[in-house]
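The complex is shown incomplete by one protein chain, all other protein chains being positioned as in the whole.
Right after this comes subunit A.
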Amino acid sequence: MQDKTDIEMAARLKRARVTALIAGGFAVSVFLLSIVQMLKV
């Protein structure tokens, strides 16, 4: 029972890291988009 809980938690944490990477990637993209004008320099 406990092992099952641990495995489920490990899977959740793995999914959470993927979510965080997507959210972080989105934030970085927005930053780059907001300074896109700098590319014109």
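Basically, a residue touches a chain if its C-beta (ideal position, glycine included) is under 8 Å from a C-beta of that chain, and two chains touch if they have at least 3 such contacts; residues count from 1.
One rule holds for everything that comes next: contacts and distances are computed from a predicted model.
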item: Chain left out of the displayed complex - its UniProt protein name, from "Carbohydrate ABC transporter permease", "Heme-binding protein HmuY", "Carbamoyl phosphate synthase small chain" or "Cytochrome c oxidase subunit 1"; value: "Cytochrome c oxidase subunit 1"
item: Residue ranges of subunit A at the interface with the undisplayed chain; value: 2, 5, 9, 12-13, 15-17, 19-20, 23-24, 26-28, 30-31, 33-35, 37-38, 41
